[in-house]
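These notes are about the structure you will find just below.
The complex is shown incomplete by one protein chain, all other protein chains being positioned as in the whole.
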């Protein structure tokens, strides 16, 4: 067998890697590749890979076709007169250029790896935190990519949000009152009641939300609105909102009531 | 006499360069740790005699004590620690204050901004609906930073305000116009290609961006 790859089948990142390895291992002059030999070795590799159930990507097949094409072009006799007028480029030229280009980037990758090895042996200990004001939000340094990624995450979350799942979490009526208080501190309303209920993750949470709403309506902190009969029910902050939460008493009293 | 001197000199030199080496190591060690390290701890870790370590650390303390150094190595709580000198604290603090921080956003703010960028013009309830969290507090942050602006009212019940991204948003993200925003399809393409290429999982670098935000009840504002 003529292939230098007989004894162990290696994984290559792509056909260019495989070709380069064949060429370099056999110390072949890359500017004068014996295309028949290399093509044969290349095909042997593909065969072996198939036998060992190693899946090769489509580029390997495409490269095989390219090699065979180059080989056949080199076999065809050329009209010497035509060659004088219109010298044909070596059929291997394009492949050689690609191989050399690829090899340059492999070397560049290696150079980068060496630089990383050095950087991994170096540590820094910045103390800037001691000089930053405490209220500075370190936050995230944001790129465009973060923006897309974040949007994707938000959409995924929306997709997987379980609506009627019975959770094990212990949500209580006072929890829901605090939750509603947060809602109406941001937004005076009207807020869609249906939206609020749909956002709850468990039956228990919905019941607690319902009871919490009743409590707030009783306290005249929140009012219910409906544009037309059977229409959407809206929730609105009322004048009694601040008063209801002024002291801690209201919540404490309700908490007692439900314990 | 000459020979003795030469020998002495050679020995001195080798000791000097050994000392310089040890001093360099001690400097690096004192720099890297946040807790004051005792001489014993250091000596044990780098397997050198305690008195030698002590002598060189004292040299370092003295060296950094000079006025041309803004750092000092001090003996604190029985150990050694590097820090900035107190007399320069004002200057350093003023410096830090003047640093223009890179655009940093909290995760809730980033999420809200992302929703607005891709869904504009969009109302507060719509943003909350998509994000699945209550609380529009971060809108103010984004408005303050001029990353978003109001974009008129929507013609539905309650006529809620809508929001859009601004020119400043484009500048901050290096975009010529909104058409330059990568589409979700392009993003998914990246993910798909990734699966083909990279079989071994690699540790995520930006864990914060991936962890899900807190869900209700409770507001994130």
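As written, the chain order gives the labels A and B, with residue 1 at the start of each chain.
One rule holds for everything that comes next: contacts are C-beta pairs under 8 Å (C-beta built on N, C-alpha and C of every residue); 3 or more make two chains touch, one makes a residue touch a chain.
Because the structure is predicted, anything quoted here is derived from the model rather than measured.
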item: Sole contact to the chain not displayed, among B:52, B:74, B:88 or B:154; value: B:88
item: Which of A:54, A:96 or A:144 contacts the chain that the document leaves out; value: A:144
item: Interface with the undisplayed chain - residues on subunit A; value: 10, 12-17, 20-21, 24-27, 29-30, 57-59, 63, 98, 100-113, 115-124, 126-128, 130-131, 141, 143-145, 149
item: Positions on subunit B where the hidden chain makes contact; value: 17, 20-21, 23-29, 31-34, 37, 45-46, 67-71, 84-85, 88, 91-92, 94-96, 98-99, 102, 174-176, 179-180, 182, 186, 190-191, 193-194, 196-198, 200, 202-206
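Keep in mind that, in the parts below, only the chains that are shown with their structure count from here on.
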item: Centre-of-Cα separation between subunit B and subunit A, whole angstrom; value: 22
